[in-house]
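Below is one structure, written out as structure tokens; the observations come after it.
Selected chains only, in their assembly positions.
To keep things simple, chains are lettered A and B as they appear, and every chain counts its residues starting from 1.
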Amino acid sequence: MEDYLERLKKGSLKLYALEDELVPGDAVRVRRMYIERETGTSLQKLGSYTIAIDRVVQKNCENMIGAVQVPVGVAGPLLVQGEFAKGLFYVPLATTEGALVASVNRGCSAITRAGGADVRIFRDGMTRAPVFAARDISHAREICDWIVSHRQEIASAAEGTTSHGKMTGITTAIGGTSVFVRLEFDTKDAMGMNMVTIASAKAAEAISTATGAHLIALSGNLCTDKKPAAVNMVMGRGRTVAAGVGLSDDLIREIFKTNTRTLIEVNMRKNLVGSARAGSFGFNAQAANIIAALFIACGQDPAHVVEGSLAVTTIDPVDGGAYISVTLPSLPVGTIGGGTGIDTQHECLNLLGVAGGGNPPGANAKKFAEIIAVAVLAGELSLLGALGAQHLARAHQQLGR
Amino acid sequence: MEDYLERLKKGSLKLYALEDELVPGDAVRVRRMYIERETGTSLQKLGSYTIAIDRVVQKNCENMIGAVQVPVGVAGPLLVQGEFAKGLFYVPLATTEGALVASVNRGCSAITRAGGADVRIFRDGMTRAPVFAARDISHAREICDWIVSHRQEIASAAEGTTSHGKMTGITTAIGGTSVFVRLEFDTKDAMGMNMVTIASAKAAEAISTATGAHLIALSGNLCTDKKPAAVNMVMGRGRTVAAGVGLSDDLIREIFKTNTRTLIEVNMRKNLVGSARAGSFGFNAQAANIIAALFIACGQDPAHVVEGSLAVTTIDPVDGGAYISVTLPSLPVGTIGGGTGIDTQHECLNLLGVAGGGNPPGANAKKFAEIIAVAVLAGELSLLGALGAQHLARAHQQLGR
């Protein structure tokens, strides 16, 4: 042990190389000890993880020193009336923000008592958009023209890299001599970013070879990955999914201690007019909260909360009540790959009945997306209700501190 | 035990009420068992957490059933030349996305070898924006006028709710009869959302009483919390912080296997032109990745990754190299409150020397914000370098699957 620490100190052994010489558990321990000494701090709790890490150090996290533990609360039962998700679900939420689980739980209760929420997937495709340099505008046009007329050729190149993925779309856009090619793939049960990146590399190669376009970057930000971007609102990225539920005036009064008209007014002035005046791309109350908590619990990429935050919440007056909905234009999720295989995360996916590959392929990821959308709807209902009843501040005082 | 499960099943005991009758550990265990039975799944790993939960079930997470464990890797040492953060740091990153820690680590190496990165805080203030209904446009004007001329009165009302917070700004905006009042507070070492919400409730009461404005919602989305919004770019929310580093041509070539000119071109075509054409509010490569990983490790609110993703990355050519920077207009962080007190998260903050309240108050949160900005810079450098060297796809193939 001391020997490794010595070598790390001298620089003759690199921190990231410990796994080359030690079994994962030991490598992580030595690394953590080294960091503890270097910084004079204790990392004992970080080191007392209970998950298996053999695959983790290879697939999920380099330079591992331990694990952080995020409390998981459960909201539900939540009645979902989807195409893929049907029935009652308990939703696992990994969060440290007091009041969040309670809030979602209240929304679940309303939805379930109302007979469940409808939810449908409207679009499905993970994207990557390499950027190329053209010589000039004429060349940019030639490149775009070539792409349009060689779609099949590009698809073949891209799909050769994967047994699951299928190219489902290709669009071009230019900014002067920068040519962006947005490739879209059906990635089945995977969130698909890695698959798509690898496939796009091949597609880019084909385009470059044929047209003389100079590949500048495999990701040209028109993808758009993990940045708030209108292109994802307009064209979708990941799963585009929407959920809605009809609530009666009575149910609204009973559960949310407010009335339908107030709920509509809160949504109008806050989520629509307020977001408009803020120059916002998100027209919702707290979609990001629910998505973040579900993503962390279920081993999703938490930076994709950015895409998820582009949600729009609407409330329509209907006879005797209201129809409340949320639309998520861009929800990148998967039930295989990423952090989905880690012990605790896998259990959370299992709790929802969506762990691993679906049958047919893609069915699990779609079911998962449907559940998320309804959980987001529950969060919207609850926060709008709380604002309507003006007890948000009180809730913070009691639970949040 | 069975007795409780029985009562839960019958509905005579509510899931959230278990803590009223049992000590936290038992309450969580019973709840987990109940969910296991209801769903027919095992949650054993979720249940094998090692953190203390007495405060967690009160402050961080209702309906707790266990904890999810997120691997933490370390990047560094990272040399920071801030106003609050000075010296070498090891950065804890909680992530399940392979290649991320390695990527940041490479950027840290470049920064540290270059003599460290400058970093400064440009603005500091957490916001909340209640929305009121006015009777008509004339009334809306009266409300706005009253607010402008009674700033001190509003500040007194707001500050009466907190021993730490101080109101530092107040602006109004209207959308027809909706009047939005954006209140800004210095919240010292707290991220401050709860503090600000409670203070805003009092401010809103004062405004409502004096003007007849009808409070519709304590948060009117002009805050803007957890939605991508231009108002946060333009006016800031949380800490506004920027970091920069000068790299020589040689260092760029050696570490990133590309050259300065290519790095500049990648940044231009991807981060600037690409984001422009995507209608994006984020002009960066992967800021959200680093912020998400640091936020989860350090007990921050992960939904605030949305605000963090509004980063702008620039590269200036300079003699013999380049000056690379990242600007984060809106970074909500704290070293007290939220998830900062949970055992493993607390250790991560400790590792950075920022756990708990600072001396003077606010110093720890500012130091933390500076470190985050430099870590984001490291991530930008590394990804831009990888794209420049066109081995992003290769990296995914080797590490990411």
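To be clear about the criterion, contacts are C-beta pairs under 8 Å (C-beta built on N, C-alpha and C of every residue); 3 or more make two chains touch, one makes a residue touch a chain.
Remember, it's a predicted structure, so these values are computed and weren't measured experimentally.
Within the whole complex of this structure, the shared sequence is present as 4 copies, and 2 of these are drawn in position.
Assume only the chains that are shown with their structure count from here on.
Here the spacing of chain A and chain B, counted between their Cα centres, is 16 Å.
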